[in-house]
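Missing here: one protein chain of the complex. Every other protein chain is in place.
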Amino acid sequence: MSETGDLIPLLELRGVTKYYPVKVGGFLKSRRCLLKAVDGADCSVLPGESFGIAGESGSGKTTMGRLVLRLEKPTDGEVLFAGQDIAQLPSTELAEYRMSVQAVFQDASGSLNPRMRIKDIVAEPLRIHMRMSKAEISERCRTIVEQVGLPQRVLEGFPHELSGGQKQRVAIARAMIRKPRMLLLDEPVSALDVSVRAQVLNLLSDMQEKFGLTYMMISHDLGTLGHVSTTLAVMYLGRIVEVGRTEELYERPLHPYTQALFQAMPVPDPTRVKRAPSIRGEIGSALELPQGCRFAPRCPRRMPVCTELNPTLVEAAPRHRVACHLHHDPS
Amino acid sequence: MNTVTNGLAWARLGSGWRRLPIFPVILLAPMVIFGILGTHIAPYDPGATNPVNALKPPSWLIGEGFSHLFGTDYLGRDVFSRVIAGARASLTVSVVGVGIAGCVGICAGLVSGYFGGWAETILMRLVDIQMSMPPILLALLLSASLGTGLWMVIFVVAVVFWTNYARVLRGEVLSVRQRDYVVMARVLGCRSHTILRRHILPNVIDSALVVASLQLGAAVILEASLSFLGLGVQPPAIAWGKMIAEAKLYLATAWWLPFFPGLALVITVLGANMLGDWLRDRLDPKLRNS
Amino acid sequence: MQYDPVLSVRNLETHCFTPKGVLKAVDGVSFDLHSGQSMGLVGESGSGKSMVCNSIIRLLPRHGVRTVGGQVIFSGRDILGISESEMRRVRGREIGMILQDPLMSLNPVFTVGNQVGEMYRLHPQAEDGRPIHQRVLDVLRKVAIPSPEQRARQYPFQFSGGMRQRTVAAIALAGRPKVLIADEPTTSLDVTIQDQFLCLLKELQEQEGMCLILVTHDLGIVAETCDNVAVMYAGRIVEVGPVREVLMRPAHPYTEALLRAIPKPGGRGTRLYQIDGEPPNLLDPPPGCPFQPRCARAMPICARTTPPMKADENGRAAACWASDIEEVRA
Partner (left out) sequence: MLTFTLKRLAIGLLCLVGVSLIIFVAMRVSGDPTLLLLPDDALPEDRHAMRVQLGLDLPVPVQFGVFLENAFLGDFGNSIRWKMPAMSLVLSRLPATLQLAALAFLIAAVFGLLSGVAAARLRGTVYDSLIRFVMTLGLALPVFWIGLMLIMTVSVNMGLLPTSGRGTFWHMLLPAVTMALNPAAALSRLTRSSMLNVLGTDYIKLARVKGNSDSRVVWKHGLRNASIPVVTLAGIQLANMIGNTVVVETIFAWPGTGKLIIDAILARDFPVVQAAICLIAAIYIGLNLLVDLLYGVLDPQIRY
C-alpha cells in the first residue's frame, strides 16, 4: 500500500467480499440470487486515525462493520488485524481480538440488555475473559463510568431509566472497559438529538486522545463523519467508490457520487446558493446490479465505457483513490 | 442473575395499585385456598352420603340457614363441600400440567430458535402435526388410550399445551437474537450458552409467563371437559366436570347440582384469564394480538 | 404585514394528561403564516413540534391529549371551534399534511391510484369535470413519478421510499390545499433522496402558491427550504424570524447553541460547542425560562420569570431576557 508510507496499518481489508444467498420470488418458482452486500473492498486503517465510511442505506457499510467485528466471515478476501487474517484466528487469539476491537452501535437502547443492571452491562467484558475479583471489577466500572461522564448512581439502575445520550455513554463505557485498540462506531450518534450528539462526539474525541484509540466510524451523516474522521471512504452498492483524507475529499471530491452526496447535504448556511440535485433516482438493489459501474444509471456524467466496465480504485492524487472512469489514467 | 430478572419483572409491572391484579386475585384466591386446604375447611365430608337428605336445594333459599349452602345431591352429599374438594384436582392438573408443558416448551423453543437447523425442523414439524388435530380430540385420544387418573390427565394437559410455548418462545428468540445487545455479546466474545442464559432467556421469559397464565384457564377447562366425558380423574377423587356430568339427569329438578360446580369452574377460568390479560398488558404489549 | 395571514396560531396549548400529571406538550405557541410563505418548525425530539401540527389539524391521539387553549385562525375562523364534520372539509381540502414515515403512511392493501383518487372522491371539485383516473395521473406526474399509468395500479410495497413519499405528497396536492404541513417528511430518507424530495416540495409550493409548515430537527433543511423559522424548546417557541436573520444572527442562546453544536466537515480536532444536560422533563419543568438550567448566559431573573416574546418590526422575535432584540411597541 503506497499511501500507508512507513506506518503499518492496524486494520486492512483486502478484496473483502460478502455475498448473501437469498431467495427471490414465490415458493417453488424462487430463484437463488446473490445479494452482493460488499464486493471487493480494499482499504487500510492506520493506528490512531479515524476512518470514516459514508454511504446511503444499502451501500453495504453496515456489512463492512459486521465483517470487521467478525460477526460474519467474508465470502472472499481477507480482513487483517495487525497483519493477521481474523477469519483464520485460533480461539485463543480470537478472544484476544475480541478484546482489541470493540463496538458501539446506533441504537443505544437496543444494544443494552434491558434485564441487566448498568454495572453488569459495563462489567460484562471483564467477566467473559478476565479473572478479576469482584472488588477489582467494581473499581474498574466506577472509573470507566466516571471517564464517560456519568454519575456513579446510574450503575445500580437499569437501561430504561436512562436518556438516549446516557445509554450511549454506557455503551461507550462497556466498549472501553478493557482498553481496546480499536472501536467500531456504527452510526453512534444518528439517533441522538443535536445537543446530545455534540456531547457524545466530544466524549469520543476525548477518549481517542486519551487512549490513543483507532476509530472506524460508519455513518450516513457527512457532517458527523467530516468532524470525526481523518480518512473517509464513500461506499455505493457494496463498493468503495472514493477514499482519501477527509479534508481532501471535502475540498476536491472526484467521484460524481461523492460530489452529489456533498451537494445534497443540508447545511445551515442561508447564504449558500442551493443548486438543483445533480442526481436523480434512488440507489439500486444489490440483487440486480447493473453492468459496468454501479453508479452509472444515476450518474450525470455517464460515458459509454461506464456501462461496460466496472472501474477499479486507482490513485488519482496522493492518498486519494477513486473508482471512476473520469479519473482513470489511460496508461 | 435471577434476582436481577425478578426484580426487574416486578418493577415493570408498574407501581401502586396497578402492581396488584385485584380482580383476578379476588377470583382466584378462594379457589387456591380450597385447592390447598380442601377437605380441611369443608363443612362436611364430601363423600359422606345421607339419603334422607338427598336433593335438597340450597338451604338459604328454603329458610334453613347455612346448613347446606349449595344444597345436596342425589345421595345427600353436601354440594358445597364437594365443590371445595373439587378444586384440588382442577388446580393440580392445570398448574402441574401447564408447568411441565412450560418446561418442555421453553427448552424446545430456546434451542430451536437459537440454533436452528435440524432441531428446528423437527420441532416445527411436530408442532404442525399436533396443530392439525383439534386439542380436545388429541386429549380424548390420549386419555382413552393411556387410561385415566390424575397423572395421566396431567400428562395429557402437558402434551396438549407444550406446542404453544415452543411456538411463541421460538418466535421470541428469533427476534431477540437479532437485537443489538445479543450481537454485542457476540462481539464481546460470549459463548452460546452464556448468551442464551444471560441475554436471551431473561428477555423471553415474560412471554412464557404470559402464555402460561393464559393457558391455565384453558387447562382448567380441558380437565373439566375430560372428566365431564368420563375420562378425567376417577372416583373417589372429586372433579367439577364429573359433578356436572352426574347432574345431567337432574336438570329439571335440581338446578343447583350442575350450577355451582360450573360456577366454580367459570370463576377459576375467568380469574386465570384475567390474570393472563393483566400480565400480558403489563409485561408484553407485543403479545396482545396472539 | 399589511394583509391578513392565511393561518394564525394564537397561544396554542395542548396538554397530555398522564397518570403522573399534566404534561404541557405545547405551551402557548403563536405564529402567523402568510400567503405563499414557508415556515420551518425546528426542535429536538419532545419539543412539541409535531404536537403543534397535530393540534392545528385536530388529529391528536384520542386519549389523554387535548388542546386546552388558544386559537387556530384559518380563513377568518377559529378551526378549533368548528364541528368535526366541518373540520373534515378543512382537512385535505384546505390543510394538507405529509407524515414522517412514508413506509407506514400508505395503506398497504389499496393501490396507489386508489389512494390518490380517494382525495377526488372525498372532495369533488366542481371546476374540473375530467375523470378521476386522469386527474390521478396528472398529480402523479406532478410529483415526478415515472410511468404513472403503470405505477397507479401498483401497491405501496412495490414502491421505493422516495416514491412513497412522493405519493404522499401527491395525495396532499390532490386536494389543492392552502396550507401544507410536512411533519419530518425526510427523516427516514437517504440524503440524496431527501434533497430531491425537498426540491420537489419547494417547487410545488411555489407553483401552487401554498403555505408550507415544515417540521424538522435539521437546521440545514430549514436553511435550504424555508423563508421563516420558528425554534421550539420544551413546548414553546423560543425564537422566530426570517431564516437568514435567525441563522446568521441568532437572538436566543438555544438557537445559537444548536447552530454551533452541528458537526461540520473539517472541524476535526476542535471541540463541538456542547449544551450540557438534557431537555427538561415537561412533567416537572424548571421555573422561569425552560432553557435556563442549560443556558450559558443564564441570569438570576431567568430562573424567576419566564421571558416574554420580544418582537421587532421585521417579524423577528425571541423569548429571552438576554436577547438584544429592540422591541417595538404597538
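As written, the chains take the letters A, B and C, and residue 1 is the first residue of each chain.
Note that a residue touches a chain if its C-beta (ideal position, glycine included) is under 8 Å from a C-beta of that chain, and two chains touch if they have at least 3 such contacts.
Bear in mind the structure is a predicted one, so any value in this text is a computation, not a measurement.
Chemist: Kindly state which of the options C:R10, C:H34, C:R66 or C:R93 is in contact with the chain not pictured.
Modeler: Considering the complete complex, C:R93 is the one touching the chain left out.
Chemist: Among the options B:L55, B:L75 or B:L140, which residue touches the chain absent from this view?
Modeler: Among B:L55, B:L75 or B:L140, only B:L140 touches the chain that is not shown.
Chemist: So one chain is hidden, and I want to know which residue out of C:D101, C:D138 or C:D227 touches that hidden chain in the complete assembly.
Modeler: Of these options, the touching residue for the absent chain is C:D101.
Chemist: Spell out, residue by residue, where the missing chain touches chain C.
Modeler: Contact residues on chain C toward the absent chain are 57, 59, 62-63, 85, 88-93, 96-97, 99-101, 104-109, 111, 118-119, 122-123, 155, 157, 168, 171-172, 175.
Chemist: For the chain that got dropped from the picture, name the residues of chain B it touches.
Modeler: So the residues of chain B touching the missing chain come out as 125-126, 128-129, 131-138, 140-142, 144-147, 217, 221, 224-225, 228-231, 241, 244-245, 247-248, 251-252, 255, 258-259, 262, 265-266, 269-270, 273-274, 277, 288-289.
Going forward, only the chains that are shown with their structure count from here on.
Chemist: Going by the average position of its CA atoms, which chain sits the greatest distance from chain C?
Modeler: Greatest centre separation from chain C goes to chain B.
Chemist: Touching at least two other chains at once: which residues of chain B meet that condition?
Modeler: Not one residue of chain B touches more than one other chain, so the list is empty.
Chemist: For chain A, jot down the residues that touch at least 2 other chains.
Modeler: Where chain A is concerned, no single residue meets two or more other chains.
Chemist: Could you list, by residue number, the parts of chain B that touch chain A in their complex?
Modeler: 4-5, 8, 11, 179-181, 183-190, 194, 198-199, 202-203
Chemist: Please name which positions on chain A make contact with chain B in the complex.
Modeler: 69, 71, 94-95, 98-99, 101-103, 105, 107, 110-117, 120, 124-125, 128-129, 158, 174
Chemist: Which of the residues in chain A end up touching chain C in this complex?
Modeler: Against chain C, the touching part of chain A is residues 50, 56-57, 163, 165, 193-199, 201-202, 205, 220-230, 246-247, 250, 260-261, 263-272, 274, 276-277, 279-280, 282-283.
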